[in-house]
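One structure, as structure tokens, below. Some questions next.
What you see is the complex with one protein chain gone and the rest in place.
Let's look at subunit A:
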Amino acid sequence: MSGAAQVTKRAKYKISVKDPGTTGALRMNDQKLMFMPDNRNSGAKLVVEFKSIQGHKYTKEGSNKPPLINLANAQGGSYIFEFDSYSDLHVCRDFVSKVLEKSKETPNAALEKSAVKLPDEQLSEEEMQLRIKLLQENSELQKLHRQFVGGNILTEAEFWAARKKLLDRDPSKKSKQRVGFKSAMISDIRPATDGRTNKVTFSLTPEIILQIFAEKPAVHRAFLNFVPNKMTEMEFWTKYCRAEYLSRTKNYHAVVAEAAEDEELAVFLKEDDILANEVRKKIRRVDPTLDMEADEGDDYTHLPDHGIFRDGTKESNELQSEHYRRTLLQDLNRHAAVVLEGRTIDVEREDSTRALAEALARSKRGNEGADNNANEERLDRTPRVAEIEDLQAPHCLPLAPLSIKDAREYFDSQQANTLKASRDSQASMKCSLSRQEAYGSVRDAISEIKDMGLSDPIVNPEVALKVYSGLTHNISSIKYHLGKNPRETVLDRLPSATKEKLLYHWMSIQELLKHFWSSYPITTPYLYSKVNRLKDALSNIYPQLEVYFWPEFTAFA
């Protein structure tokens, strides 16, 4: 290998092959290449890092072309240099290829050397990248990796075999959190009014359109049906906005008149029948076995008007326009329900409103199937749970009832056994007195007190002091050893450096034991050698622990 740290040659820098080029000097070293034109003022000075150079091409010696080298950079541009002779070209080419090879290596070598492909394992580029990323993110994992794979205790394959779950993850498939619907009702669109020309302008963005479709399924259905068969999108939205405007004016007669004229407009104005169906289904789905207890707070019957304050004077009977009346409360509730359901499609992905509508329809259809099953389950459960216990037949379970044999025989009759058994048990003080003597001595003691009264002092002061100090010493030493807080562990009272070392050793022992036990039963010589390696590693940990912790251990003894 040419050991030149840098190369300097005369060359011409060309923008393209046809370009005559500016003459100057080309200097290359490990990091970058520099081109200095002869004419300082020409402005073709060039400094390029080798990191950004992806590849190089060069003209062959035998051809009639001039000696050129073409260095391609990451952005797709290229730097073309023409040399005086082919030998110069060769020198530069060798140098460039050497530098490029080395620079390809460095990101891998920057990590632990053990992240090297094993000959018996074919890893793809992206798997390597994933492993390197995982190691970079998790410092604990990196420490373990360095200790075991670097120390030749475990091979790379074995290390990652225990962590398949981490590697399986395909980051591009990870589902990202989607931004939800706004809680403000943007579907309640307000037009911009232009006082001069008496025009009213509504502006609809895809976001607003999505919300309209989600909240008003009748409009959604109308869109899918009408566009593009009956009318264009523009017309559809014009009609919709007209309907909105009309309903906002609260002029019900106008609303009814318009609805009678224009059939499609009527769709927007009348009550949403899809919603009504859904609500009916929901009512049927309510679980009748739900236990709802009423308490005093629910007693509204004793309040006037059942606790609701109403002023009946303003009510008007507009029966015929019932269809076209929409209340704010209904809109708000519907909006809240949609926001809580969450967003199932991304607005940006859909190009046209039509595609948006279809995607929404598809996602809605997916949810219906699950509902039916839940419904059936509920119907099944209702009769079971609502049964009245008193009226049921007694449960005949297939179990045998527990029958404890005569308890007295168990508790009492064991006396003989114990006397026999405990005769040779613990050597306690043997009672040498007979029964009578024993009872007699106790009775004497009682009469003694009766005559003498309680002794004075009851306790000798020195003895009391000794007892007292013994107790306090005992209590304080136990507190020292076991800690005041029963949940405090021994670990928490060690200095933090010691604690970390202990935890690190624990972690490595866990890892080694995991691999150790997974290699049993030993069926191949490979497993045998692996087990031996692990055994050696495990036995090496003991002296390490002793070195660190012996002083602390003796303190606790």
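In this text, a contact is a pair of C-beta atoms (placed from the backbone, for glycine too) under 8 Å apart; a residue touches a chain by one contact, two chains touch by 3 or more; residues count from 1.
What we mean here is this: contacts and distances are computed from a predicted model.
Student: Name the absent chain by its UniProt protein name; which of "Aldehyde dehydrogenase", "AP-5 complex subunit zeta-1 isoform X2", "cAMP regulated phosphoprotein 19" or "General transcription and DNA repair factor IIH subunit TFB4" is it?
Tutor: The record names the chain that does not appear here as "General transcription and DNA repair factor IIH subunit TFB4".
Student: Using the document's definition of touch, tell me which of A:V200, A:L379, A:I475 or A:I522 contacts the absent chain.
Tutor: Counting the whole complex, the residue in contact with the absent chain is A:I475.
Student: Of the residues A:T301, A:S447, A:T524 or A:S539, which one touches the chain left out of the display?
Tutor: Answer from the full complex: A:S447 touches the omitted chain.
Student: Among A:V47, A:A161 or A:L433, which residue is in contact with the omitted chain in the full complex?
Tutor: With A:V47, A:A161 or A:L433 as choices, the missing chain is touched by A:L433.
Student: Among A:R381, A:K466 or A:K535, single out the residue that touches the unshown chain.
Tutor: Per the contact definition at the top, the residue touching the missing chain is A:K466.
Student: Can you list where subunit A touches the absent chain?
Tutor: Residue positions of subunit A that touch the missing chain: 399-400, 402-405, 410-411, 414-415, 417-419, 421-423, 426, 428-439, 441-443, 445-450, 453-455, 458-460, 463-464, 466-468, 470-471, 474-475, 478-479, 481-482.
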